[in-house]
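Not every chain of the complex is shown here; the ones you see sit where they belong.
Here the chain labels run A and B in written order, and each chain numbers its own residues starting at 1.
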Amino acid sequence: MKFEELPLTEAEVIKLKQLCLEARSLSYSPYSKFRVGCTLVTSEGEFISGANIENASYGGSICAERSTICKAVNERKYKFKVIAISSDSQEAISPCGICRQFIREFGKEIPILMFGQEGNTHELMNLEELLPKSFGPSWLGVPEA
Amino acid sequence: MKFEELPLTEAEVIKLKQLCLEARSLSYSPYSKFRVGCTLVTSEGEFISGANIENASYGGSICAERSTICKAVNERKYKFKVIAISSDSQEAISPCGICRQFIREFGKEIPILMFGQEGNTHELMNLEELLPKSFGPSWLGVPEA
């Protein structure tokens, strides 16, 4: 997926980057000390941010992407123009498989924007590229979002 | 735990019940068709609602309690006066073990209010009663919330 295909204005891209980097400050990650921030843009153009929330039982941890989508869905937002993530790593971090699966429920085409190096670099792929041949709602007879 | 011990006014309890029952409408549960709503009250008296968000990969599903706490934490709220849940069941539903563990990260004493029968009945227990001898942050050398 190419950057120009993102349905955002230049100003929106700048805002997205800033909010996404700031979102890391929301992280509760006393176990991994690996902060991840996420900002998504809804189909109506609203920006919603979140971060990873870890748990003493590691398996109970919820990553930034899922945590942020929970916030969005609880505000009745189900359609996303883009989901952006950032971390303290120099390289662009990518969503884990659990989050790719969680995002998949809301669409195959969602662009995922991954920031590296304080936002100076990035990678862009859509969900289908990150989770090819995905297992989704239609497998269980549920309509796709 | 006794109902009178809840740090809420009578008006707040009425509001909590109403919001919690309404929160079920936020549910995305095409697989189980089991809607669960959750409303929590933050230490500052703010009400935050959410619901369960299921996934084609069942293991990716996030219950109402966790989904709502994600929303709260992403708004920098970490202290909760009470967490209330409701479902379409006549009997008061209780949080699953995963959610008890997730709530545990934010305190042992948090009251959990479980509504049944459209809010006409309820049960009230705190987290410690629902998850005795819990495994929490201090086991891994992390300060308790």
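Just so we're on the same page, a contact is a pair of C-beta atoms (placed from the backbone, for glycine too) under 8 Å apart; a residue touches a chain by one contact, two chains touch by 3 or more.
What you see is a predicted model, and the numbers here were worked out from it, not measured in a lab.
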Subject >> Identical protein chains in the complete assembly, only 2 of which are shown >> reply: 4
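We take it that only the chains that are shown with their structure count from here on.
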Subject >> Euclidean distance of C-alpha centroids - chain A vs chain B, Å >> reply: 25
**OP:** Flag every residue of chain A that touches chain B in the complex, lowest number first.
**Re:** 26, 28, 30-31, 49-51, 53-57, 60, 62, 66-71, 73-76, 78, 98, 101-102, 104-105, 135-137, 139-140, 142-143
